[in-house]
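Pasting in a structure now, in structure tokens, and then I'll have a few things to ask.
What you see is the complex with one protein chain gone and the rest in place.
After this line comes chain A, so read on.
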Amino acid sequence: MNEHKGHKYIFQIVSGSILSWNAVLEGEANKVGYSLPAARKTGTTICGVVFKDGVILGADTRATEGMIVADKNCSKIHYISPNIYCCGAGTAADTEMTTQIISSNLELHALSTGRVPRVATANRMLKQMLFRYQGYIGAALVLGGVDCNGPHLYSIYPHGSTDKLPYVTMGSGSLAAMAVFEDRYKPDMEEEDAKRLVRDAIAAGIFNDLGSGSNIDLCVITKGKLDYIRPHDEANKKGVRTGDYKYKRGTTSVLTKSVTALNLEVVEETVLTMDTS
């Protein structure tokens, strides 16, 4: 009996044991009739566009849990490195953890090479990791940044395929946003035009898709400058109450007032010292 105990503690296969434990748990729960709680997804509209001097990334700010809005103002544009940012759609935890892991790895890589990290490096790291997990990590990403070779924009799908394009959209509102892009995109736009285009694309996703909503966040990345504009546009402001049900003092008139003193006598008095050491 004891040999098995020692045996089991020596071997601890990390990822395998975690994966199988969760899968077994889900199987057992389904057998009894329960289902595991729904993961929080970001049914989302995210998009990116390459303009004259750099890249603009845009995202909405709604996170849903099934049919309920879990977070009215969540941040979907994640930091990867000072010159590279990444929008994430899909399961919120997956996008956050994936981008954080890649951000750490990219920082270590940059320290090792001594150079400013490139967008292509981040893209390759992300696609290799997502392919390794065969789509079980539900993270659809729009990766954009400016490096020594200019501005770059990639879209990365959960199974690990990537596309390098001048304009991309992802998420449940991607079709609405892509319609706006296809209509009005021109190569080498000015910054203000590009910001307006991205804002309109995200707004199309917000108003035409149930999974997207609330505000519009923008991130403008150029060679020397980074603008993280959150929120760029509060498309859905919460309404202000027009009436008030509170009554003013004096609405009810006081007719009589009588004060009765309560005579209390002290029966017992104990002092507990507080331990302030």
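One rule holds for everything that comes next: a contact is a pair of C-beta atoms (placed from the backbone, for glycine too) under 8 Å apart; a residue touches a chain by one contact, two chains touch by 3 or more; residues count from 1.
Everything below uses one rule, namely that contacts and distances are computed from a predicted model.
Of the names listed as "Glutathione S-transferase omega", "Oligosaccharyltransferase complex subunit OSTC-like protein", "Proteasome maturation protein" or "ER membrane protein complex subunit 10", the one that matches the UniProt record for the absent chain is "Proteasome maturation protein".
Within the full complex, the residue among A:G27, A:G114 or A:G250 touching the omitted chain is A:G27. Screening A:N30, A:N73 or A:S104 for touch with the missing chain picks out A:S104.
Listed for chain A, the residues touching the missing chain in the whole complex are 1-10, 12-25, 27-28, 101, 104-105, 108-109, 112, 132-134, 136.
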